[in-house]
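In this view, the complex is presented without one of its protein chains, the others remaining in place.
On to chain A.
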């Protein structure tokens, strides 16, 4: 058994995940990077993208994060993300429908504030959809 790295995934609202994995690939701000046990201490910001967790050669889990930070020290990886969703939990048809809805909201919006919010929502959903591909 290879050495494991402990990963904590925390959002402002709660601790989402805390477990040991063989390898984790993070969407770093300057490109994806893999983290194995014994990685040197790094603090990096993340762009919106997918965290992949590998068990052996297989990709075990894919988690979408909406940007955030990763801190690695002493075989411990901490990911701070404002939002995190398991890619497996996403439903393409549902997402597309919601994007469509958001787009309509944006068009129907009566004031700037609602329009801005709808646009934000749409961008956000689009990112999620991109993560699935």
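Heads up, the rule we're going with is that a residue touches a chain if its C-beta (ideal position, glycine included) is under 8 Å from a C-beta of that chain, and two chains touch if they have at least 3 such contacts; residues count from 1.
The criterion applied here is as follows: contacts and distances are computed from a predicted model.
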Chain left out of the displayed complex - its UniProt protein name, from "Cysteine desulfurase", "ATP synthase gamma chain", "Branched-chain amino acid ABC transporter permease" or "ABC-type dipeptide transport system, periplasmic component": "ATP synthase gamma chain"
Residue touching the undisplayed chain, where the options are A:23, A:50, A:80 or A:102: A:80
Option from A:8, A:61, A:75 or A:106 whose C-beta touches the chain left out: A:8
Residue touching the undisplayed chain, where the options are A:4, A:42 or A:132: A:42
Interface with the undisplayed chain - residues on chain A: 8, 10-15, 28-30, 33, 40-45, 69, 71, 73-74, 78, 80, 82
